[in-house]
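Below you'll find the structure, written out as structure tokens, and then a few comments.
Missing here: one protein chain of the complex. Every other protein chain is in place.
Read from first to last, the chains carry the letters A and B; within each, the first residue is number 1.
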Amino acid sequence: MSAKTLDAIIEGRRSQPQQLIEVLHDVQDTWGYVPQESMITISRELGVPLIEVYRVASFYKAFSLVPRGEHVITVCMGTACHVRGAAPIAEQVAGLLGVEPGGTTSDGLFTLECVNCLGACALGPVVVLDGVYYDHMTPRKLSRLIDSVRKAGNEDTRDA
Amino acid sequence: MHELAAIEELEDLRTSLAAARDRAGTTITVCGGPGCQASGCAAVIDALRAELHREDLADTVHVRITGCHGFCEQGPIMVIEPGNIFYCHLQPSDVPEIVSSTLFDGEVIERLLYTDPASGSKLQTEAEIPFYRLQDRTLLALNRQVDSSSITDYIAVGGYSALAKTLREYGPEDVIREITRSGLRGRGGGGFPTGRKWASCRAAAGDEKYVICNADEGDPGAYMDRAILEGNPHLVLEGMLIGAWAIGARQGYIYVRNEYPLAVTHARAAVEQARECGLLGDSILGSEFCFDVDVARGGGAFVCGESTALMASLEGKVGEPRPKDVHTVEEGLWNKPTALNNVETWANVPLIVRNGAAWFSDKGTKGSKGTKIFALTGRVKNTGLVEVAMGTPLRTILFDIGGGGSDGAAIKAVQTGGPSGGCLPVDKFDLPVDFDALAEAGSMVGSGGMVVMDERTCMVDVARYFLAFLQDESCGKCVPCRVGIDRMLEIVTDITEGRGRPEQLDLLQELGETIRETALCALGKTAPNPVLSTLQYFRDEYEAHISEGRCPAGVCRALIECVIDEEACIGCGACLRACPHGAIHGERKQPHTVDLDACRRCGICLDECSQGAIVLK
Partner (left out) sequence: MEQYVTLTIDGATVRAPKGRSVLDVAVEYGICIPHLCHVPNLSDFGACRLCIVERVENGRSKVTTSCTLLVQDDMVIRTNTEKIRKLRLNIAELLVAEAPNSRAVQDIAVRCGVTKVRYPFRNRNCTLCGRCVRVCAEMWGARAIGFVGRGKERHVDFPFGVRPDFCKECNSCIQLCPMTITPCDGPMAAGEERLCGKCEAQLMVTEKIPDTCVLCDLGNGFNCARHA
């Protein structure tokens, strides 16, 4: 973890406790999770008690306290997607990957997240893979998508 | 864009922009709203720009990318002027033909036109489409006209004229009087009279006051606020400017949920543009008014839609609500007087100021004025955003505008108001969308989410779904919510898994009523609504689960079975290979069987079977 980059993130926000969430967002965006050491630095520089930093990081779903997988699969569990069959999709991908929602596969390839609404309700069930939206998903389409990611190996899926 | 130092400069700019807009030749409007993003409008837009460039039309044909038009089921959508030609379900491969046939030859491409479900024939223009014609599209029509990243588009169609009018003619008290007379009530779910909120905030002691735009649209199934904030952020900014003027605030915040990165981007861009033009900052349009806005991101917590939790989050803390014995209009953000309103509420303000209170209050019912945008989703044909006058019957929205149930199935219920609302059965469909009427029936207008359910939806499962959602999102501070919802979920889960007992229904009712009265915040207080409303209107489904061990809709996994018809099965093994849980067994060319203990009723095998030999019943 680069101390220099964390410094850049904290720059201009020292002694400003109200900036805590924005700072954590930037850390999450940069490293894909919030490392323990970063929380200690943030506590000191922003002037927020350490337990508070830990508390905020653990309260909000946006922040992960452990490193995430290379590919993040987000299944929308909103009401509209639910009545169109999101639950079987989430279950199926959890079974395929062998992880619980929020978990990462042991090979570090996939993290599964279930989110409570992405705001694309008319086209549910919706699944987002690495920032790309897929609409009208079915368990079958999703298992094929995951297979194609595995086969592509280290290829950037955004190009696929 | 240069800074506008006086109202006259704004008006001059507007005149020249409007004239340029009138003179513009061919204009292609493509919808860039959330639904169309999910169905692939980005690729269509890229293809369009590339093709126009190839054909040397990039300078003569104007492309306008707007926010959501509302007809999400038909996306990606394109409207070509002149001619008002409406193309839908577009793919990038359609673009070259559109350019050559429609733009060059003036010919309409039949297969890309919208098919009117009633007549079966193709409709050529946007204006003819029944889905649009039956609505009262005040806000959504603006979305349609404005490029979501352009302040000049917004100004050209009248943007910031309400602000100018306010600074020129209205003192703060006048604005509050106008908003109060309009009857505008909060569009985020609370339905609190906006004028009254502003008056209390203005009257509160202190010099330091805040206005907040609540864009933490967390209700699953609702994306109206996203459409407005992404599509027309300046409309919201203008509303906040007018509100801040009325209340005496110098700083405002737009709090956007983390799951809407594009809304954050568009809002931030709009704030930058407004600052550049001198519409935010010091001496706005040459007046004494100073006001600035910052955009903050949420952290992924539904509870932060609750106003005190939102304010805590803005202060950098956990989103835990606090008791509202002292109202936030007196002690809100940083314990200062704060007026917090929803995106759609702010969006209505400039239009009310521009057109007058009567223009707004002439629409709607006695207690609910103006128009409201609803997100119509679920098992309905025309899913998308629908804007109607308050007082419109549910039936009109579901059938005339929505087109009725999808796949021809009969609609059984409609869930309104998100997790805080309730499910209403068919015999309540004549009810008007009105704050008080829906609340009396056990549901609520809420933020505008409207999820349609048919006979394939199990109402007990719906109750369980909402309880699980609320349990996940509860902050956990108070006992009735943290423990009470958990226990309600335990009971309802028992029922969906065949372990229900009759006395549990009474316990659910009693526990629900307790939580309603004693929870600390609105999340907890309204959490029992989905359960209590389904108990009230769909008790027979609960009873079938309990006394017959049967799920009438065929949804609850413990009560249904996956069965392979021996006669129909040809033993091809497609289902066996497809099953992710290894639950199917059988030899080649022999009828296969399902191991019900391993089977998770996901339905993949059903999809794979070419013989239709598998059923879930």
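In the analysis below, contacts are C-beta pairs under 8 Å (C-beta built on N, C-alpha and C of every residue); 3 or more make two chains touch, one makes a residue touch a chain.
Note that the structure is a prediction, hence the values are computed from the model and not measured.
> For the chain not shown, which residue from B:102, B:194, B:443 or B:471 touches it across the whole complex?
B:471
> Out of B:507, B:568 or B:598, which residue would touch the omitted chain in the full complex?
Spelled out, the listed residue whose C-beta touches the missing chain is B:507.
> For the chain not shown, which residue from A:36, A:106 or A:148 touches it across the whole complex?
A:36
> So one chain is hidden, and I want to know which residue out of B:76, B:278, B:364 or B:484 touches that hidden chain in the complete assembly.
Of the listed residues, the one touching the omitted chain is B:484.
> Tell me which stretches of chain A touch the chain missing from the display.
36, 39, 49-55, 58-60
> Extract the touching residues of chain B with respect to the undisplayed chain.
301, 318, 322-323, 325, 471-480, 482-484, 486-487, 490, 507, 510-511, 514, 517-520
Methods note: only the chains that are shown with their structure count from here on.
> Can you tell me which positions in chain A touch chain B when the two form their complex?
Of all residues in chain A, those touching chain B are 17-22, 24-25, 48, 52, 55-56, 59-63, 77-85, 88, 91-92, 95-96, 115-124, 126, 133-135, 138-140, 143.
> What residues on chain B touch chain A, complex-wise?
Those residues of chain B that touch chain A are 34-35, 37-39, 72-73, 75, 217-223, 226, 258-260, 296-302, 313-319, 375, 377-379, 383-384, 415, 418, 449, 451-453, 457, 462, 465-466, 469, 472-473, 475, 578, 580-581, 600-604, 607-608.
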